[in-house]
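All protein chains but one are shown at their positions in the complex.
Order of writing sets the chain letters: A and B. Residues in each chain are counted from 1.
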Amino acid sequence: MKFWVTCAVLLSGVVALAVSNVNNYVFFAGFVVLQSIVLATAWNILGGYAGYVNFGIPAFIGAGAYTALGMHLWIDASLIIQILAASLLCGIVGFLVGALTVRLRGIFFSIATVALVFIFETIVMNTPFLGGAAGMQLSRPETGGVFPTYLRMLVVVMLLLAIVAVALARYVQDSYIGKGLKALRDSEEAAECCGVPTLKLKLLACSLSGALLGAAGAPLPMYLSYIEPVSTFNLLYAVSAIAMPIIGGMSHWIGPVIGAILLSSLQQLVTVTISSELNVLVVGVLLVLFVVAAPDGIVGLYKRWKSS
Amino acid sequence: MEILLKVDSVTKRFGGFTALNAVSLEVRRGERLGLIGPNGSGKTTLINCISGALINESGGISFNGRSIMSLPAYQRTRQGIARSFQIPRPFRSMTVIENLLIPLAYVRGFSGGKADGCAEQILTSIGLAAKANQLCSHLTQVELRKLELARAMAAEPQLLISDEAMAGLAGTEIDEVLSILHTLNKKGITIIMIEHIMQAVMSFSERVICLDAGQIICQGTPTEVVADPYVQRAYLGD
Partner (left out) sequence: MISLDLLLEAVLFGILLGGFYAAVSLGLSVSFGLLDVPNVAHPAVLVVGAYGAFSLGKYGIDPIVAGLLLTPLFFVAGSLFYKGYYIIFERRGQSAAVNGLAFFFGVVFIVEVVLVLWYGVDQRSAKAPYIGGSLELGEIRIPYRLLSAFGVALVISVMLSLYLSKTFLGRAIKAVGQDEEALRLMGVDPVRVKQLAFGIATGVNSLAGAVLLILAPVEPTIDRIYIGRTFCVVVLAGLGSVSGTLTAGLILGVAESIVLMFFGASWSPAVAFGLLLILLGFRPQGLFGR
């Protein structure tokens, strides 16, 4: 109950902010932080709960973005439809990649997701309808419903997505699905012998994770007013998306949220003050540091501190 | 007595190596069957084929009169086949009682208080109740073995296959595990016991099958099998 109350409070707070006269920069930053929460949470459903590492987050985000674009160009779809279409497509992609590789070792799933990044980029480059290699400019509508600007509406939408993502992660974690995933991570063979349908659970995690990633990507074309394949399908974004849940802690749904808020705030700071290369270096080093020294993340450190 | 498990001419190969060569056997409901054989004779491979961890190339396996060949491992468990592992595979990130909640949820559909109660009952019956809320890393060898059996018991199986549950245990520990298996059998659970400890196999089994190099070389009462010259040669060499 506490969870939903907190969400309701957050939602009303942000909506109030959005209709107010506050500076626009807050919303640009807010969009990025909220999107990071969705990405980190979505990644963790598959990575933290099921143990499969998705390197190809840009493929899913990009597919979501381009699906949204496609729907917009083809049938002038509203944002809701764009998001639903993106989720559906990316959910299916997640399912297919899983079906292809989860019978093999985990690393093959990861490499397959890298393959997706390149393959999707290649497909988009060769598809003039979606802008091809040159990309496409988009004009944002002037206002967003009750909100003064379209951007502010996008931020509220992203907050809703974040709430949905975290609620789903929380449900999966606490339900018997989460327990089954935990069992299959500890020992897949033993889990099967305890009646856990390991293949089905893995595919469920793949689909859910993929769908949420796609949903997070759908608002991107409108947010940027511009989209092109090279920067969209840039493997670099995967480093942050993986670092956030690892730093925050993969065992609990709050971990990715903590990691996302901390890291995306830090990134805004570093990029603004120094350079974007240093930004990647900092994220990469933090990732490696946590994996080596604190693999249970901040959540793990907190648990240890509490029990000592 | 009815046939519970029927293994019909099962062959399993790994590349060029034939681990099981047209093995056939039957297990009657309520029976205590011992499965012996030197290392590498195919005992664990046979168990893996029955439980669904491996798929045999040819031959059939049926349970309760129906073929289970097309069923994945988790469904065979739900049909009533449970097994323990030679090297215990507890769910290390969970406590002892949480380990039992998994089969209780996934095989029997229990949750909440009902599952907790059932789990506690099982732990008490095998003497692990005191460690219910501890992580598996704090368990001794014999306790891990008992947890393996407890997890199998939680699935309320019709057939329990115990794979060297007593390996590496001493004196009283062996008796503890044996008595758990006897209790289960008295409740009507059919048991296949794979063991190297001859004394245990002899005293426990009604019938013994000896495997060597992927084939059954002898079947019969424990006394008959142990006295068989082929069996003796398999274990002791020429």
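Rule of thumb we're sticking to: contacts are C-beta pairs under 8 Å (C-beta built on N, C-alpha and C of every residue); 3 or more make two chains touch, one makes a residue touch a chain.
Since the model is a prediction, treat every value here as computed from it, not as a measurement.
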Check each of A:Ser12, A:Ser78, A:Thr122 or A:Ser225 against the chain that is not shown and name the one that touches it.
-> A:Thr122
Please pick, from A:Gly135, A:Pro148 or A:Gly284, the residue that touches the omitted chain in the full complex.
-> A:Gly284
Residue, one of A:Ala167, A:Leu235 or A:Ile261, that touches the chain absent here | A:Leu235
Contacts from chain A to the absent chain lie at residues 47-48, 51, 53, 55, 100-101, 104, 106-108, 110-112, 114-115, 118-119, 121-123, 125-126, 133, 185-187, 235-236, 238-239, 242-243, 246, 250, 277-278, 280-281, 283-285, 287-288, 291-292, 295
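Just so it is clear, only the chains that are shown with their structure count from here on.
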Please name which positions on chain B make contact with chain A in the complex.
-> 51-53, 72-75, 77-78, 82-83, 85, 89-94, 98, 101-103, 105-107, 111, 151-152, 154-155
Which part of chain A faces chain B closely enough to touch in the complex?
-> 176, 179-180, 182-183, 185-187, 189-199
